[in-house]
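For this view, one protein chain was removed and the others were kept in their places.
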Amino acid sequence: MQVVVQAKAFDAGAALNGFAAGVAGAGAVVSFTGLVRDNGGRLAAMEIEHYPGMTEKAIASMMDQAAARWALVDALVIHRFGRLAGGEPIMMVAVASKHRADAFQAAEFLMDYLKSRAPFWKKELGPDGATWVAARDEDETALERW
Amino acid sequence: MQVVVQAKAFDAGAALNGFAAGVAGAGAVVSFTGLVRDNGGRLAAMEIEHYPGMTEKAIASMMDQAAARWALVDALVIHRFGRLAGGEPIMMVAVASKHRADAFQAAEFLMDYLKSRAPFWKKELGPDGATWVAARDEDETALERW
Amino acid sequence: MKLEVIYFAWVRERIGLPRELIETRAQTVADLVTELRARDESYDLAFADLASLRVALDQELGSFDAPLAGVREVAFFPPMTGG
Partner (left out) sequence: MKLEVIYFAWVRERIGLPRELIETRAQTVADLVTELRARDESYDLAFADLASLRVALDQELGSFDAPLAGVREVAFFPPMTGG
């Protein structure tokens, strides 16, 4: 299992292929890629702040919990911080398992926890200035199902 | 939305990147990649038979249903047939949406239907000969949740 | 009535051919199955357990009691194992 927290851009496809190449025994690989969205047709930039040290520990703990709950062959989390351009990948979760249900469940679990429990804060840089992204109630509610 | 049914191998990472490059407005891309599993440490080959004509129609109909149920920006299904080597991708589903819940749900829906309602039949070619893969009860049961 | 009948996976292997053009007066899929089983042991064996078979009529999943009127292509196969 691997956690990568980095400022530099990453290639989601290359990350998926690299991950899938190391999961002998797995029949299922689920990935989630978060992209910088455009707002109303105009690509926004994004600035992501995080809490070095806590970030890595928090994500590693989520992965340990996922590995305890589902039969996983491997898992990977990549998350960027700093300045991101519109359309760029923000982060990626990849999970491999023998059958698909485990990989889907673990990927959703990791995403729900990353959204609300990993110390990242997003600021959208739009034409009208910078705005901190507000946490969504749905994201907090999503945690209740686990 | 695109359905690709082909004999030749495909690069899952390149397919993910190509898909993600065309989904302006999406913040979430979920992918599922099915791999030829090894059985007990030994990589098996696989032979996949399908029903040309019905396959494409059945998958397109599943994608239409998914698009009617969830707010999707785009979706892609690639599925191989013929002879596959151990470790190779069998198929891929990719779904893009604004928020992650739609992409996860639609990807799981498509996978559940592809497993049991798309006319493919897998034969595992192992050291002890060839065996048609039996349908799993869990796969049939999985359809009930939709 | 002329029907294109298609077999997949182990149904194809048991019967020994992938498709055939059949002249039949069967009213339903079940009638057609009865007709085919009467042909010889390989057909009889292939259709011995209908619960383990699926049928498609003109490339849409159907049932064994479906009428054949207007149908041009019938396919028999085991439960699908895609994905």
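Going in written order, the chains are labelled A, B and C, and every chain counts its residues from 1.
The rule is short, and it goes like this: contacts are C-beta pairs under 8 Å (C-beta built on N, C-alpha and C of every residue); 3 or more make two chains touch, one makes a residue touch a chain.
From a predicted model like this one, the values you see are computed outputs, not experimental measurements.
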item	value
Which displayed chains the hidden chain touches across the whole complex	A
Where the unshown chain meets subunit A, residue by residue	34, 49-51, 53-54, 57-58, 79, 90-91, 111, 114-123, 132-135, 140
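Methods note: only the chains that are shown with their structure count from here on.
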item	value
Third chains touching both subunit C and subunit B	none
Centroid-based (C-alpha) most distant chain relative to subunit C	A
Chain centre separation (subunit B, subunit C; CA means) in Å	26
Distance between the centres, which are taken as Cα means, of subunit B and subunit A, whole angstrom	22
Distance between the centres, which are taken as Cα means, of subunit C and subunit A, whole angstrom	48
Junction residues of subunit A, two or more chains touched	100
Residues within subunit C bordering two or more other chains	83
